[in-house]
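I'd like to ask you about the structure that follows.
For this depiction, one protein chain was excluded, whereas all remaining protein chains were kept in their positions.
As written, the chains take the letters A, B, C and D, and residue 1 is the first residue of each chain.
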Amino acid sequence: MGKYIIKRLLSLVPVLIGVSLIVFFLVRMIPGSALQMYMGTQVEATPEQMEELKRLFGEDKPIPVLYIEWVGDLLKGDFGYSLRTGRPVLPDILNRLPISLELTLYSLILALLIGIPLGVLSSLRQNTFGDFLNRVFGLIGLSLPQFWLAALMVIAFSNSQGWIPMGNYISLLQDPLKNLKMFFLPSLAIGFGFAAVVMRYTRNSMLEVLQMDYVRTAKAKGLPHRKVILIHALKNAILPVITVTGFNAGYLLGGSIVIEEVFALPGMGRLALYAINQRDYPVIQAIVLVIATLFVLVNLVTDLVYALADPRIRLVDEKR
Amino acid sequence: MKTPRLLRNKIAMAGLVLILLYVLMSVVSLFWLPFDPLAMHAEQILQQPSFATGHLFGTDEFGRDILSRIMKGTSVSFIISVSATALGAVIGIFMGVWAGYLGGKADNVIMRIADILFSFPSLLLAIFIMAVLGEHTYNVVLAIGIVYIPQFARISRGAIIALKGNEFIRAAKSNGAGRNYILAHHLLPNITAPLIVQISLSLSTAILLESALSFLGLGVQPPNPSWGNMLSSARKVMMFAPWTAVYPGLAIVLLVLGFNLLGDGLRDILDPRLRNVR
Amino acid sequence: MQKRDVLLEIRDLKVHFPLEKGILFKKNVGSVRAVDGVSFSVYKGESLGLVGESGCGKSTTIMALARLERITEGQVLFEGKDLATLKAEELTRARKDFQIIFQDPYSSLDPRMRVLDIVAEPMRIFTKKGILSLSEKEIEEKALSLMDKCGLSASYAKRYPHEFSGGQRQRIGIARALSLGPKLILADEPVSALDVSIQSQILNLLKDLQKEFDLTFLFIAHDLSVVEYFCNRVAVMYLGNIVEMASSNALYKDPMHPYTKALLSAVPIPDPVAATTRKRLILKGDVPSPSVVRPGCPFFERCHMAMPMCKERKPRLLEVGEDHQVACFLYEKVEGDVHA
Amino acid sequence: AGVAEQAPTAQKSPTLTIGVSQEAVGLDPHIVTAFSSMRRLDLLYNRLVRLDDNMQVVPDLAESWEIPNNLTYIFHLRKGVKFHNGRELTADDVKYSLERVLDPATASPGRSYISTISKIEVVDAYTVKLTLSAPLASLLDALTSNNISIVPKEAVQANGNLQRVAVGTGPYMLQEWVVDNSMTLVKNPNYFEAGLPKSDQIIFRVIPEEASLYAGVRSGNLDLATINDGATIRQAKSDKNVVVMSKPGMNVRVFSFNNQKKPFDDIRVRQAVALALDRSEILTMAEYGMGAATGPIPISAKVWAISPDKLPLGKTDYAKAKQLLADAGYPNGFSFDIVCSSTYEGGLAVAQVVQNQLKNIGLTANLDVVEWGNYIDRWVKRDFATMVELRGGSSEPDRFLYRSLHSTGGVNNFMYKDAETDALLELGREQTDPAQRKATYDKVQEVLSEKAPLVFLYSPNENQVTSPYVEGFKQIGNGSLYYVTHAQVIK
Partner (left out) sequence: MKESPILQVEALMTEFKTERGIVNAVNKVSFDVERGQTLGIVGESGSGKSVTNLSILRLIEFPPGRITGGKVLFHDKDLLTATEHEILGIRGKHISMIFQDPLTSLNPVIKIWKQIAEALILHQGMKKKEAKMQAIELLRIIGIPDPQTRAECYPHQFSGGMRQRVMIAMALSCNPDILIADEPTTALDVTIQAQILELIRARRDQQQTSVIMITHDLGVIAEMCDQVCVMYAGRIVEKADVLDLFQSPKHPYTQGLLDSIPRLDRTGVERLHSIKGSPPDLLHLPEGCPFRERCDKAMNRCVSELPPELVLDGSSSPRKVACWLYADKEEAHAKA
């Protein structure tokens, strides 16, 4: 198992190399530069000043050289300095990470809390009106643009204290209640659509599992319906849900840009958006790397959880 | 056999009807619109929906008729979602099919590329591409299409690998069929079912992605209306003129719902698990 | 003993599937020895049965000899040509002469093709490759006549496989196998998936076709009664090896290998009177894993007659009677004693 | 009932929370360019002189000053002013700070404001003498800029630059900065102005959505917020839970031409466009009326500005415009691109209205809406035919117009070269007599309106929304939050 994890971690290397190459060169293909953004449309500068600025903004060397320097620094643990704020990149990213992680986690929890029971209910009443309503509800959930939902929430809750984060991040340790309160609406805005996904997966997977012979075996043993569903069916039906959950978790970590924007949550997504807008290359590069790493890590965790939940999956090739 | 199945599936039919309504709307919008969707009227800014003025969905901050703009935006949404899906599907399926069919090293290489694309969050990737290419409608198509590539690649690869184990593939081989022949005659025709489902779902997400991009100011650019940029500009005024956000939002929700209903229904129809076999 | 023409000869065929590990850089960590040194010949006009328990390598053997599975080692001489080393184009040419009937009537037909196209497909491919020269009309006529021979009426031509029952699908598969006019039919459990009443129809059909087209069969089954009925010679496989080979009569009357004996005694006989009197030889345990390398007799672990030497050396296939071969030290010893 | 309704004794809250839409980009006053940074610097540093709420230059670190001739300025500093690090400020710090700004290696944007300073002499610990190489009428105004704040040398040397630290003399000291979340400032107990600042603590919160900013004030999460967006202000105005402070600011929205690109190299074409643009309609539709029509000098610079309807081409006249177009050889109009961006500065809304208005004289404008970084790229490369811009104006005409419209101006991106304009701007720069200068700049405004190298449209309002409990805040009109020092929340 330990060996397996190490192997999986090693497989990060090529992904990171690929991602870093793409990002590094892609970012520099975006028209405009950090220096231009910095100068804006109002500032005059003499040619000597421009030379100096170019040096400061790292625009004085060819891109491949810059790439190699950057990778060299990375290996030393130096992620560089933000061109926008002049602050070191890594601490700023690490500051935001908890916010994105929390948002992701809460959305997933909400989604699972809503999605799994609905999916199970729906599958048990397949093709009834209730099932139909459930599915349509789920599909509507899938069809709502997150940002629209979020914007409507901001309108609806603009008068109530504490529900809209307003750029004011309160950490879980500081005040758990306030923390949960401020994350509730953003998590719901994300979780709602994802709940629909969970519901669909749970439903489909339950439908499949309910036709399996072992469910019949359990019933033939005289187990009451509730136990058959909760113990025998759900344990199996949950497996594909684990996979999608993990998959979406990976996505959400870097993907809740719009929600962070609307609710003014200072997370990674927003940082990424700003960094792109400001051509803050070191920040963009670092974020993308961090997100890609997280993505791979989350996938690894998902696989581990999956292996825990499904004994058939073996992480290491054992002898049979 | 096929058509009646579709017709009998309530969910798919509901989706189809919704989509057809939109198609109708987009066709009508080519010839007729209640008002000029681009004409501004300083004296009619942010009017409430009303029968009396004829602005059934109200007007926006430039006094433009929202209904007309939504109608005009329909074709844009269709064009973007259809072409982005087509782009992603063609390239993704091509990659996935070959990866799945060839297996081994080719599979490894192709899928690693897809993985790298995959480990970018889709919106971020789209934002990147838009930033590099600039804000044009066809770049929106490109950005969303690229986001779709790995998804289609995965699905078609999975489907091909599942199919490869079937004995009829061996049968064809034993009858002297070559690689390309098997691909064209046996594999591709048989992966259409999962792909059709994926396509209809992709059509729906394309609309959502486009609107999210527009919402961030990166999608279809004003004054041309798209539902996303209508919402984006409504952001400022929606607190006191909620109709500016509600109707374009509903336009998105209903069409996306249409594609999702269709996709879900098709899945029911095409998924043998949910059917009584034999 | 009459002189018989050898149509197919297999010499020391081995098919090993590599067991791979690793994510990026795959490395071999052993192999599944699905077929581990099999030799036999198929004579013109005969039906050779290949029996054995699930996983013993029957399918792999014929898939390998049809070059649908990679051959690890060994020769496959078909009319003198070694199929194992033929180049792609020659191989295609050769395929005309040996065709396969598959086990699963559901997955062996492309669900998206019409029956007529399924039957005609091999002819179309060979025409396209310039090996046959048939017009589309000829192809269709031939396909229809084959369908007719296999008990499928012409009115089925435009239907899809899912509209047929298992038995009918198997008939489609048979018609397809016959379309190129092969000499050898490799039948991989063609009746295992079928109901008893249908099974006899198909077996009869195959017998009729054999006569009509002068076919040679390599017939796989796990049901010993079916093999007994259909084949004149039988090879018994265990864990990738042939442990006994004999004419049907000899094998069923006088099985020699302990495994064959156990196998025969385990087959339930539809006769309640006989059932009560029959003595059963019940084997312990299951078929062991083919990925473990064992130097000795493959049947060693389950054999009730096992001797110490069985664990160390692998017995050779020895001629023990007229047209009867066994791979077991029980008989080797006797032979050895005679010589000593 | 009277007793029951009586409010509990009003209590002063120690904290004032300010919502802003953009995060500060570094805090080194000599380096930063971003408006958002300036708003923090208002509270952290001082300059020699500052502007009051009537846009008058008043003492800040300099108690008083003398201008013996138009090339010499002598400043007398306050005594006992202490930096946040506890050291007293002296004339050496002023010399060091000005020299740092002037050093090209600092790459300070403030350099261009004061580049004519040729000599800085420390007369005594509390007196500094500046000598100019050429007259610069706008020097005092330039010294009010945040970019010319006075900083301690040792802090710069210790940190390389001051982007992440703040060691000023200002009323507040930097306590904590969580980027894109909040910045907490605490009262400077040694601040030199007696009784200031009023609040013990200031918290800046970054909330990018303007609607959310407004919601923040409404819900009491914020005490004060700066909001640009007209729509939001319009709504806030009808809301009794908040107080809206609004007055035309110093920025100018302009519609600019590339004066060397066909067809806008033809003055008649430019004039036609100028005549076709209806400022009040643009204001209504793009800003919800939150602004004032302006000519070349921001209308809020009351001393200098002339209202556009009193200037040439200030009133819409389609007939004349069409005639001009016909004269220029475009009787049927033509089509061209307007570069704009969806950020506030990028003026997308204005561009849409302009596009619509130009239809009236048969011109077809296509919007080239680009992302902000692209926009700047286009601007820098002068890759546009026309563009909607927001120009940062100034109450000092020289500071604004010279760099924008003089043929050698650092931000003259219109490629505008006109001898008459150049001469007038050079003259205005040297004149120290107010009446003479006024005459010169009246002429400048007339010439610029007539020749229309760009069309000055309006000055958007500077808006602050506060909760009703905020007392003492005043707007200056250039966005500065200096008067936060005077503000407190009393509930």
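In this section, a residue touches a chain if its C-beta (ideal position, glycine included) is under 8 Å from a C-beta of that chain, and two chains touch if they have at least 3 such contacts.
Model, not experiment: these values are computed from the prediction.
When the missing chain is restored to the complex, the residue among C:Ala88, C:Ala154 or C:Ala266 that touches it is C:Ala266. Only one of A:Lys7, A:Lys54 or A:Lys219 touches the chain withheld from this view, namely A:Lys219. Interface residues of chain A facing the missing partner chain: 126-127, 210, 212-214, 216-224, 231-232, 235-236, 239, 309-312. Annotation for chain C: contacts to the undisplayed chain at residues 53-54, 165, 167-168, 195-201, 203-204, 207, 222, 224-226, 228-230, 248-249, 252-253, 262-275, 280, 282-284, 286-287.
Methods note: only the chains that are shown with their structure count from here on.
Across the assembly, the chain pair joined by the most C-beta contact pairs is A-D. Centres computed as Cα averages put chain A at a distance of 39 Å from chain D. With centres taken as mean Cα positions, chain C sits 50 Å from chain B. For chain D, the set of residues that touch two or more other chains comprises 209, 211, 215, 371, 373-374.
Residue positions of chain B with contacts to 2 or more other chains are 131, 134, 235, 238-239. Partner chain A is touched in their complex by these residues of chain D: 19, 23-26, 28, 33-34, 104-109, 111-112, 161, 163-164, 178-182, 205-209, 211-212, 215-216, 218-222, 345, 371-377, 379-380, 389, 391-392, 403, 409-411, 413. Residues 14-15, 18-19, 22, 26-27, 29-31, 132, 135-136, 139-140, 142-148, 151-152, 155, 158, 200, 207-208, 211, 250-251, 253-255, 257-258, 261, 269, 272-273, 276, 288, 291-292, 295-296 of chain A touch chain B in their complex. Those residues of chain B whose C-beta lies close enough to touch chain C in the complex are 165-168, 170-177, 181, 185-186, 189-190, 278.
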